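A short worksheet on the structure shown next.
Only a single protein chain was left out; the remaining protein chains are all shown in position.
Which chain is which? They are A, B and C, in the order written, and residues in each are numbered from 1.
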Amino acid sequence: MRGEVPSVLKITDLVGYLPLVIFGLVLTYISLHAPNFLTLQSLELIVMQSLPVVLVCAGLAVVVMAGGDDVVSGGIDLSIPATAVLSAGITAQMLTSGMPLALCAVVALAACIVVGLSNAVLITKIGMTPLLTTLAMFVAVVGVNNVITVSRRINVDHSWIVALRAQEIAGIPAGILLVALIVAILFFAAHRTGWGLNLQAAGGSRDAAEISGIDANRLVAQSFVVAAFTGFLCGFFLLARGSGSSPGVQDNLMLEMVLATFLGAAFSPRRVVTLWGAVLGALLVAAISIGFKSIGVNVFWTGLIKGSLIVVVVAFSALAQRGR
Amino acid sequence: MTTRANTLRDVLLRFGFLIVFAAFFVLFAFWNPVFLQGGNLLNIVEGSAILMIMALGLTLIVATGGIDLSIGIALDFGAAFAVVAMSTYGLDWFSAACAGVIGGSLVGIFNAILVVGLRISPFLATLSTFFIGSSVQRIFTNGGGPISYRRMPTEFRNIAQGDILGVPTEAVIAAVLVVIYYLLLERSIWGRRIHAMGMQRPAAIVAGIRVNRILFGCFVFAAMTCAVGGLIAAANIRMFTPLSGFSYLLDAIAAVFIGAALHPRGRPNVLGTVAGVLFLGMVANGLNLMGLNFNTKDALQGIILVSALAFAVAQRRARGS
Amino acid sequence: MADFAVSLKDIVKEFPGVRALDSASLEVKSGEVHGLVGENGAGKSTVIKVLAGVYQPEAGSIMINGQSLNPATPAAVHDAGIRFIHQELHLVPHFTVTESVFMGQELRGRFGIAKREMRRRAEAFLRDNLGLPLSGNRLIRDLGPAERKLVQVARALIDGAAQVVVFDEPTAPLAIEEVDLVMGAIAKLKAQGIAILYVSHYLSEITDICDRVTVFRQGETVGVFDNITAASSAELIYAMVGRAISDMFPARTERSVDTGLSVRGLAAARAFSDVSFEAGRGEILGIAGLIGSGREELTDCLYGLRKRTAGTVSFEGRSLDLNTAAKAVAQGVVLVPRDRRNDGLVLPMSVSENATLATLDRTSRAGLVDAKAAAAATESHITALDIRPPNPDAITRLLSGGNQQKVVLARWLATDAKVFIFDEPTVGVDVGAKAEIYQLIADLAGKGASVIVSSSDPVELQGICDRIIVMMRGKIVDELRASDASVDDLVAATTGAASVQGAAHAG
Partner (left out) sequence: DGHLSLEGKTIGVAVVGTQHFWDREAFNGATSTVESLGGTVVPVDGGRDNQVHADNHDILLNNGVDAVISILGDGAVEPKFEALKAAGIPVFTVDHPSPHAINNTTSDNYYMGTTIGRYMADAIGGEGKVAVFNAFQEALRICDIRAGLWKYVLEDYPGIEIIQPELAEEFANAPEDARKKTLDLLSQYPEGAIDAIHVGCWDQPAIGVVQALEEAGRTDVLVTALDGGPDTLEIMAEEGSPFVANVAQQPNLIGATSAMNVARHFAGETLLPQTYVDVVPVNGRDEAIAAYEALGYGSLE
C-alpha cells in the first residue's frame, strides 16, 4: 500500500525549501536597495570571488560524504584551506626564484598529496578523529608554509596565473569555466558513479557499507586525498585572486568553507551534505556578504547578520525535518 | 627477534604519550638549561592558566557530546563586562568580577537557547554565536578597539598578578577549577549523567535524565568558566582586547582531544585535558627557549601536535586490544 | 557428495577467555530451510560470522557445495553464492530504495551509473521475487521495518547468484503482519531452490517454515532435528536449555486489583486519539496492535517521549504530569523501551553505571557518587536477576540481549516506580531468559504495581496479561480478558478480522 501512493507535493515538502526561500527573500531585499546588485557584472563578481571557497567546499563535501556529517566524530577536513595556502606558497616561492610554472605545480601537488595522505593514514590507520587530525594538520601545514614563504607576501604575475583571473573565453572568465569544469567532474564522480555512491554509503552508514563489501576505510582515505587535491587547485585561484600569496588567508577561508558546506546541507532535500549544496552554499554566502556590503550595511554588523542567518536557516531546516 | 621488535613496539604504543612527553621534557632541558629553572616552570604553569580554564569549559561541552566554537566569545565577554563595569560604572573589583562572569553566562545562555531550544547542532549553533558575538564586540567597541583601564583596582589586577603563598593567583584559580571540574565531571552524579548523555542521548532520556536541563546548565557553566579566563586576561594586561578569545580555541580543542585520546574509552576527561594543556604549554615554552626562528618554531609546534596526537590515539588503541 | 550446500564441521572458535564455539557443526542441504536455535550467547551469531569469513576458527572445516574453503574469506564466501541478512538494519537512511539495493554493486551505464536500469531492476525484484511493490525512489528512512528488511534481502539477492541465504533474526523488529511479508518472501526464495539458514528466537516461526533445525548450546551442536512440525517446540526447547520449560508463563494467580493508573481521553497528533483505559495496581494490562495502530506512540506518550494533545493521566486519583521522561520517572512511571540498544542502555557504560543511572542520588554523598554503595546495590540486583556475567564492571555493549534487558529492569527496580510500561519486553531474548522476565513482570504486579505490556507477540500478551486492549488506527477497538480469550481471538482482534466477523454477526 505504502509503495504505490504517488508522491504528491505536501506542505512539509514546501517547508523543506524554506532555507532557500529565506535566502531568496534576503537577496531580493538587497537587490531592491542596491540597484547594481542584479546586474550580470555583479553576478560575475560574486562567482569570481567565491571560486577558492567553492573549490575547498567541494573538497570538504566529498570528505563529509565519505565520513558522515557528524562534525565531531564523522568526516571533516579543516586542513584544506591550509593545503590551499601551502600550494599557493610553494608555487609563489618557486616562481619568484625563476622556476617554470609546471615544475612549481608538480612540487605543490606533491606537497598537497602528502598532506592528504597523512590525514588519510592518521585517520584510517591510526584511528584519530578527523576533526582533531585535520585541525592539528592545519596548524602544522600553515607553520610549514610560513617557513617556506618566511611569512611574507609574494607577488605573482605569471601570465597563466593572471589568466585565471583576467582571461575570458566567449565572454565568460576562464577561471569560472575551469572551476565549473572541476566541480562538474567532482559532481559526476560523487553523485553519478559507483565510487560516489559507495562513498556516500560509507558516510551514511559505515556498517551498511562494510556489510555490502564496500571498503569504507579506503574510501575515507581517498576522500582526504581528493580534498587535498581541491586544496592544491584552490592554491592557484588564491594566487590569481590575490595576485600573489599572502599570509593569513587560511583562517577566513576555513570559516567560510565550514559555514557554506554545512549550510549547504539545509538546501538538500535529504538534508545531507552534498556537493552541489556546498557549492550553492558558497555562492549564496558570497552573494549575501557582497550584497550587504553593497547596500552599505555597517561593516561591524556583517558577522551578526551572517550568524543570525545560519541560525534562521538551520532552525527552519530542523523544523522542516521534524515536520516530516 | 620479531618478538623483541613486537615488545618494543608494544612498549612504545602502550606508553606512547608519556614517552613523548618525557622525551620533549628532556630535550628541552638539555637544549636550554633555563627550561628547568623554577621560574621558567612556573612560567609554563602560569602561562597555561587561561588555556587550562578554557579547555576545562570545552571538556564539559565535549563530554555532553557537543562542541563549542564560541568559548573565545565567552572569554571576551567576561573581560569586557568586568573592564567596563570598573571603568565606566566604577564598580568595585568584586562586583566587576561578578559582572564579567555574568557577561560570560549570557554567551552560554545564547548557545543553550540555540542548541536546546531551537535544536541546532552545537557545531553550527556555536559557530553562529562566534559570528554574532564577534560582531557584537565590534559594534560595541566601534570596530574592535581595546578598552584599556590602566588604573583598575589592585585587587582586580591581583587576579592575574598576585600570588597566594607564592603561587601565582591565576594558577591557583586554574587549579581550583580543575578540582571543581574533576569532582563535577568524574565523581559527581551530574558528571555521570553528563557522560551518559554524551555517549548515548536517547538512552539517557529514557533513563529519566533531564538532558535539556543538563545541556543548558553545561553551556552556561562552561561559558562562565571561560569568562573567568576573561577576568584573568583582563587583569593581566589591564584592558579588554576584543576578539582575543579566539586565539585559545584551537589549542583548547587540541588539549581536550589529547585528553580524550588518553582515556581508555576515548572519553573527554578532566585529567586528560590537564595533561593536554601542560603538554601544549611545555612545547610552546620549550620551543621559545630553543632560539629557533619563529617560522620554524610554529611549524615544529604544529608537527609536534600532530605526532603527539597520533601517539596518544595509537596508545589507546593498543591498550584497548 | 554435494548434497550439503553448507557444511561446517567441528568448529572451534575462542575469544579471550571465552570458548564461543566448541565443536559446533552445522549442515544445510541445498534447497531446504534450515533453522538454527539456541539461547542467547549459544554461539549462533559467531558460527554465522565464521561461515561469512569474518572470524577465522581455531579448528574445524568449512565446505561449501562440497568444496573446502580454507581459509574462508568474505570474498570467497560471497563468490560461492552465500548471502547474509544481518540482524541489524544495515541501511543508509537517506539513500533511496534503488541506491540501497545496488549499494556496492552498482550497474554501469554508458554515462556513469545506470540509474534508470537499476531502479527498474530493483522494483521488479522486490515485486516479483519478494512480493513487495515499492517505488525505487522512496527514501529508506520513510520505510517501515519490514520494507527495510526486504530491501536488505533484495540487496543480497539482486545479482541472482545466491544459493544460500542466511537470516539472523530477521523478524525481531517486526510486527505480525510484517512477519508475514518476510515469511512470504522466504517461501518465494525457497520455491526458487535457494537454501535458507534461519536464526530466530521465535520457535513458532522456526516450526512453521523450517525443514530441519540445528540446536546450539554453549557453543556446541546438541541436536539436529528433521521432520519439524508445530509439535517440535518442546523438544527444541529441551535441547536448547537442557531442561523442559514446562510453562513459559507464570501461573495465573488472582491478585487483588486496586485503583491505579487511569488514562482518560489521551490523544497525540497524527498517532491516536481518545484513548481511555485503567491499569489497576496489581494488574497486568496488555496493549495489542499492529504497526501503525498507535500502540508504540501510546507508550511513548505515556512516558513523555511524545507530545500529548489531549487527555489526562492519573494514578490513584492524583493526576500525573507526564510531559517528559524525567517527570514520568520522578512520579513513579517507568518504561522498558523496545529498542534497548539505543534507548534502554548507555552501551559504553558498565552494568553498574547503567543500573544506578536513575537512582544516582541514593548512591551518592553530597552529590558525589559513592562507588562502594553503587557496587553493593548493583551486586544485589545481579544476584536477584541472575545477570550474566555477574560482574558489575562489565560493559553492557558486550552482554547478550536477555542480560541487557535485565540490566534495564534492574535500574527500574531500584526506583520506587509504581507503573511499569514494558514495550516489546522479550524481543531478541531467548526462551530461558524470556521465562525469567515473565516471572519478573508477574512479581511486579504481585507487589502492587500497575504493569502495562505492549507487544506485537499475541502469545506473550495472552500468556502474561490479565486484560488486553486492542488498538487499531489510533483508537482502542476492543478489550479482552486474557483468561477468556484465545491467542486466535487476539490475533483476530488485532488484525481487524474480529470486527469484520462482528459486523457479519450483527448483520
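We take it that contacts are C-beta pairs under 8 Å (C-beta built on N, C-alpha and C of every residue); 3 or more make two chains touch, one makes a residue touch a chain.
On a predicted model such as this, the values are computed, not experimentally measured, just so you know.
In the entire assembly, the chain absent from the figure touches the shown chains A, B.
Residue in contact with the omitted chain (choice from B:Gly78, B:Pro242 or B:Gly302): B:Pro242.
The chain omitted from view is touched by exactly one of A:Gly24, A:Pro100 or A:Gly248, namely A:Gly248. In the full complex, the hidden chain is touched by chain A at residues 34, 36, 39, 41-42, 45, 48-49, 150-153, 155, 165-166, 238, 241-244, 246-249, 251-252, 290, 293-294, 296, 298-300, 302. Within chain B, the residues in touch with the undisplayed chain are 32, 34, 37, 39-40, 43, 46-47, 50, 138, 142-146, 148, 150, 161, 233, 236-239, 241-244, 246-247, 285, 288-289, 291-295, 298.
One rule holds in what follows: only the chains that are shown with their structure count from here on.
Chain-to-chain contact here is organised exhaustively, every possible pair of chains being in touch.
Sorting all chain pairs by how many C-beta pairs they have in contact places A-B at the top.
Taking each chain's centre as the mean of its C-alpha atoms, chain B lies 45 Å from chain C. Looking at chain A, no residue sits in touch with two or more other chains. Chain A meets chain C in the complex at residues 2-4, 7, 188, 192-194, 197-198, 200-201, 204-205, 207-209, 211-214, 270-272. Listed in rising order, the residues of chain B touching chain C in the complex are 183, 187-193, 195-196, 199-200, 202-210, 213, 265.
If you check the complex, the residues on chain B that touch chain A are 62, 65-67, 114, 118-121, 123-125, 127-136, 138-139, 142-143, 250, 253-254, 257, 261, 295-296, 298-303, 305-306, 309-310, 313-314, 317.
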